[in-house]
Structures are given as C-alpha cells and as structure tokens.
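Worksheet for the structure shown next.
All protein chains but one are shown in place.
Chain nomenclature is as follows: A, B and C, assigned in order of appearance, with residue numbering initiated at 1 for each chain independently.
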Amino acid sequence: MAQFMALDAAIANTVRDGDFVALEGFTHLIPHAAAHEIIRQGRQELTLCRMTPDMVYDQLIGMGCARKLIFSYAGNPGVGLLLRFRDAIENQWPRPLEIEEHSHAAMANAYEAGAAGLPCAVFRGYRGAELADVNTNIKSITCPFTGENLAAVPAINADVAVIHGQRANKAGDVMIEGIIGVQKEAVLGAKRAVITVEEIVDEFADISPNAVVLPNWTIDAIAVVPGGAHPSYAHGYYSRDNAFYKDWDRISRDRQLFIAWMDEHVLKSSPQAFRVHGAGGK
Amino acid sequence: MAQFMALDAAIANTVRDGDFVALEGFTHLIPHAAAHEIIRQGRQELTLCRMTPDMVYDQLIGMGCARKLIFSYAGNPGVGLLLRFRDAIENQWPRPLEIEEHSHAAMANAYEAGAAGLPCAVFRGYRGAELADVNTNIKSITCPFTGENLAAVPAINADVAVIHGQRANKAGDVMIEGIIGVQKEAVLGAKRAVITVEEIVDEFADISPNAVVLPNWTIDAIAVVPGGAHPSYAHGYYSRDNAFYKDWDRISRDRQLFIAWMDEHVLKSSPQAFRVHGAGGK
Amino acid sequence: MTTVTLNEIMTVTAARALKNSDVCFVGIGLPSEACNLARLTHAPEITLIYESGTIGTKPNVLPLSIGDGELCETAVTTVSVPEMFRYWLQGGRVTVGFLSAAQLDKFGNINTTVIGDYHRPKTRLPGGGGAPEIATSCGEIFITVKHSRRAFVEKLDFVTSIGHGDGPGHRQRLGITTKGPTRLVTDLCVMQPDPETCEFQVTSLHAGITRQQVIEATGWDLKFASEVSETPTPSNAELDALRQLKQRTQEAHATA
Partner (left out) sequence: MTTVTLNEIMTVTAARALKNSDVCFVGIGLPSEACNLARLTHAPEITLIYESGTIGTKPNVLPLSIGDGELCETAVTTVSVPEMFRYWLQGGRVTVGFLSAAQLDKFGNINTTVIGDYHRPKTRLPGGGGAPEIATSCGEIFITVKHSRRAFVEKLDFVTSIGHGDGPGHRQRLGITTKGPTRLVTDLCVMQPDPETCEFQVTSLHAGITRQQVIEATGWDLKFASEVSETPTPSNAELDALRQLKQRTQEAHATA
C-alpha cells in the first residue's frame, strides 16, 4: 500500500545495491529527481533497464552505479550519442558495463509480459536483425495453429520500478497522462514501485473513467517532487527543456566536466532542487 | 476511411451472408440497433463471436441468422439463462448451432492477439478446465526460457466488427469510454468495422490525450443511432434498462412470444426506433 | 429487526471472510452481494474488481450484470477487458476470487457449463466466463452456493474450473501455485478443506441447522471437522446494511 514519504526515504526504502531497477519514461515523465537521489545515495551494481536510456541513465552510468544495462535505444534523441554510455562501452570508464540489447518492440512486449505475469513475451520480430545473433535472450517459439515462427524474449520484472507521474490523490492512487510509455507495465511487473509526482490532490475530479491510474495497492512509496521530471517534462505542468538536452552533449563529452557538473548539481544538491528545475519550465 | 451513412446502408455495405461477425460490448455499449438491422436484412449463416453473448445474440440466434457461435459466457447476467441460445443448443431450434466455447481470459487474449496481428494468443489458462478437452482450438506452447507450459488459442480476426460508441467527430474518429471491453481489439482485428454512435460532434473537446479513440482510417462505416445500445447503455447518455433485461426472460421463454416480439419490435420496425429506446433511458 | 434468514446468515458469513486489505475478483450474484456487504461493513477499504474492467468499485446498489454503469462510475479506474485478464488477474494482483456455482464437488471443482453431456446437454448453462482462470490465478478462492443435492454432487457433469482437482497435489501437478478454494459458505454451514485430503468438511453450522440437514442437502459423503462450531450470528449492523443494500437494489432495478 502506497506510503507518502520524502524522496530520500522513498529511495532508501526501496532501492538496494545490486537491484534490477527500471526507471521508465518514454521521453515524457522521466524520473530525474529520483535518479539523482539514487546517485546521491551511492547505489552500486545496479542492473538498469529502460527502452530509451537517455541523459539520466548517462548520469547513472557515468557515476558508476550500473553493472548492466538492458535497453533498446541509447541516444540523446535529436541531439546525438550518449557519451557517458559510449565511454563505458568503448573504454570501460568508469567501470565495465554489461549490456543486453533489444529492439523497442521486444522491450515493449517484455514489459507487457512482465505486467501480465507471463514468463516471456511472444511477438513477430527480429526477422533479419543481427541482434538475435548477439543476444542469447532472444529465442523463438512456433505458433501451434499456423506453424509460424515467432520471436520470444523474457518478461521484464524489475526489483524496483521508478516512475514520475502527474499527481496522486490523498488515498495514494497515482494518475499519469500524455505519453504514457511503458510506465504502467514497469510498475505492475515490478516487485516494488516508487513514484514521484508533481502534486497531491484531494481527489481526481472529472477525469476520464479510463484514465491511466495506478491504484494505491500497486505502489510502495510516493514522493511529491514538483519538477521531478526536469529536464524531461510533465504534460500539463511544464515543457521539455530541449535546450538542456542539447547542452548535455557538451557537458557529457568530457569526463572532468561531467564529474564537476554531477558534483555541483547532484551530489551537493538535494531532492528539493527540482522545485527550481520545475519552475524553469513552462 | 470512415464514411458516415444511415444504419441500413452501413450494415448492407459491410455485413454479408456467411461472415464472421463480432458484435462486441461488455454489458456496456452493446450494438442492439445494428444487430436488429442485421436481422431485418435477413443475414444468414453468420459465425457470431462475442465474449458475453446476451439478449441481442439470443435474438440473432433465435431468428436463425447464425451457423456458429464463438463465446465465453452465454447468459442473461443477473437474470438467468439465455433461452433462445439454449433452445438452439438443446433442441436445434430454429436450426442447429455449432459452438466454440472458451474462457473469458482466452477470448480477451484472442481479441488482443487479433488486434496485434499475431496468429495466436499465449496466456496462462485452462489449467484443470475441461473446455480444453472439448475445444480443439485450445492448444499449448512451451516458454523457451522457463519451460512453462502455457495455453494458446487462435487470434480472433472477424470479417466485420460491429460496435456502438459514444460519439464521432466530423472527421470520423470515434471515441468510447467507460467499460470499454474488447471493442478496440475487435475493431483493429477485423477486416471491416461498423460503428453506431450516439452523436456527432465538431471535435472532441477537452478529452484525455489517452482517451480510447479509433482513428477514422480504422473504420469503414459510422451510423448515428441515438439510443442504439438500448436496453444496454451508453455511459454519459443513458442507463442500462435492467427491467427490460429481466423481462427478456419472459419474452424469450416461449418461441411464439419471442417470434411475435421480434416481428413487432424488429422486423416491422426501423433503425429510427432506437431514438425512442434511447429517450427511455436516463 | 425481523428474524434472521439463512440466506442472510450465508451472505453475512461470506462477507466476513473478506479483509480490508483484500483485492477481490467478484463473481455476479451471491458473491457480489457478499463482497459489497463486506465493503459496507467491516472492510471499507477492500478493493473490488469486476471482470468488466472496473477496479476499486463502490456501487451503491448491487449491479444486475457485471458491467452496470455504476461499477464504472464509482471505480478508481476502468481498464479494457484484455488488460483486466492479463495485468490484473493473470498478473497475480488478486488476493481472493469469489465464485458461485451451478454444481460443485467435495474438492471445490465447479461446473457452470452444462447439465448432462457437453455435446448433447440436458441443460445448457452460461459457461465459465472468467472462472477457469479466476480459479487458478487468484491467491485463494471463496465459494458461496445455496445448499442442495442438485448443486452439491458426487461427480460434476463438467469441470468448468478446477478447485482441488482430484485431491492433494493435483493443482501443483498442473503448475498452479495458488491455494484454490479455502472456504465455502452455504445457507446451512461453512466448509473448509481438510488440510490432508483437500476435501471440504463442515467447520461451522448456522444457527438451528443440524448435521442431518446438511447431510441430506449434500450429494457426497459429507465429512465434519473434529470441532464444529456454530456460525457466529450476524450483527444488527450487518443485517441493517444488507437489508438496505437489497432494498436499494430492488428499487433501482425495478425500473429503467
């Protein structure tokens, strides 16, 4: 049952060294504040999972928190490559990073299967794609009716799912809307779930009956962190800080510059910093 | 691309003798008006598919339109058995009815697989259930990662999906909300789709970005039929006519009474009749 | 307060089996009545799920169908039916499935499909609906059925959904990891499976009911637990809540 708590307590209570952690968000609602808190708390040996690891995963990897990355697109979208990730892969800096690489379709299906309690996802995929040759977690299965050969990948069931949502009600149910990605699946497939939100409201008034709402009994900890997705965005609250994503290319290009930036903006900062980030938005 | 047309034209243009037809709706938004039009147009030899065939399928079966029924629960919920369906199964009246029977989980997954373009659905089901012994379309598949034995059923891809929605916009996109059942999956999995709606609006103002909207290019024909779901209901428009569902037990109990009722309320009636039904609601 | 009926004892007793922390997949009819009574009395925070996709619903009157509008209007959220069966039921999120039955046997296997032969039935019943996977995916299963020799049979005409199968180990052999039926509440008694044999045995009798009455209403060789208590009596508050719920429901469904 969801407990409201401060971000540092929420992370301390749910994310452990060595955990399989999915901080999800598909461009939208990326849990930057929560990721920074994980870095501040010095979590180590994490297996990180995300379809679209971007800046925040670059930071986790560059700070040495991750042992392994499961992913399908590791770039800074519209800007270029993910330079701390590259440095880890190409030069093992600051430490070697094991990877398990999939296509988006595979990971989306794997999260879906995780939420659905299935051991694997079955889909039509990877035909002619060389990833199937380098990733032993890509197998196949035969349709018992048509004989068609389909791809199969293991379901994703994280130890902890970390997402950012727009708002919680007082009962601790959380609503997300807009580009919803695979967040619902990440939460429902995980053992534990931590959600940061922009605000708490008395109740969700006048929302669609089919709005994406995670009931309080599917969540472990909720932390109110206004602006907690910045420089990503929160639909209805603030816009994506595209200029900052572009600037990340400069900051992350140099190890020393990266370390200095992280020191100032993350290690010496606090969960409250995101109130400022948030106010910098729309 | 969706064309707006009168209900009789919509049915005449899309539903043919011998078709595999899914008139879907899970208690809510059941397309009664469209079903009545199918009966009026004398369609024959249909394979009817629905998770919860209720009154309207009782009518189609009792009028001899159906050759086969694919289903998972054939009852008048909260009232009792489906008496025309029973008469067809037990006494072949007015004609024999072939059945393919599943569980809800199997059909929900099969509709999902149909929308997803897969040949079959894979799920954890039918364990210890005798349906697997009498339905040859229930097979199994082995997870290549865990060795777990999972159930598989063929995907549902109807020739025509028929559903009722709350409203279309002028571009021909259709929105449904409330208990949404498997309607989206039925439409996306079908070759053709006919949708009756309560009304046309200029545009969907202020709806959630994640509202269930079927884009116009997924639909063939839209007919405006206010009250078209009665005695089922349309969330936001009118309530379920539970008294009528109870009365159906009486009407359907006797072949002659059933025939007389259908003659008066369906065969000698017109698509416009539902305006009256609709007005009788909330 | 008028005399308490056996049906009322059945519903109140079934309701008492549910906890505030339960996530309950609700079958229509007797289960729906019991689950909503629990919510209106001792378990206000219970999460009720109907297979129509409504999660955390709080209807003011009992729904006639599993998809009445009020279920959606009062729900925390309403999801599609594929999502309901995949993420919520199969996903292992449901602690209790609450079922009824046309026929059941001493192992809590259930038939709601046919009376007679499947291919040439004497009576064609509605079928399983959600039951086959409710019976295997929920943490445990409660069953509530009115006692009669027609319903409580030695051998089912058809196994719609599994209880304890043919006894100890059957569920496990099928790869099922959940408990199965743990409680059966009728209008005469409460039964629970013997931990050794998995066979339902009477653990409490409703007020005024004799062992002989239950034996006569049961189609199998009925066992009694070593200690058989009297089913606790419904409280006035429970009876009030139940009667008001049924009164509201009757009025609501009498007209369109």
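Things worth noting here:
The rule is simple: a residue touches a chain if its C-beta (ideal position, glycine included) is under 8 Å from a C-beta of that chain, and two chains touch if they have at least 3 such contacts.
Just so it is clear, the structure is predicted and the values come from calculations on it, not from any experiment.
The chain not shown here makes contact, within the complete complex, with A, B.
Touch with the chain omitted from the figure is made, among A:Ser103, A:Gln166, A:Thr196 or A:Ser252, by A:Ser103. Considering the full assembly, A:Arg86 is the residue among A:Arg16, A:Lys68, A:Arg86 or A:Lys139 that touches the omitted chain. In the full complex, the hidden chain is touched by subunit A at residues 26-28, 51-52, 71-75, 77-79, 81-82, 85-86, 89-90, 101, 103-105, 108-109, 111-112, 123-131, 134, 148-149, 178-182, 184-185, 212, 231, 233, 235, 239-246, 280-281. Within the complete assembly, residues 1, 112, 115-118, 173, 184-185, 188-189, 209-213, 215, 217-218 of subunit B touch the chain that is not shown.
We take it that only the chains that are shown with their structure count from here on.
Pairs A-C and B-C differ in how many C-beta pairs touch across them, and the larger number is found at B-C. Distances between chain centres, each the mean of the C-alpha atoms, put A farthest from subunit B.
Look at where the CA atoms of subunit A average out and do the same for subunit C: the two points lie 40 Å apart. Centroids of subunit B and subunit C (each the mean of its C-alpha atoms) stand 28 Å apart.
In subunit B, the residues that reach two or more other chains under the touch definition are 123-124, 148, 178, 180, 212, 235.
Shown for subunit C are the residues in touch with two or more other chains, namely 72-73, 78, 86, 90, 137.
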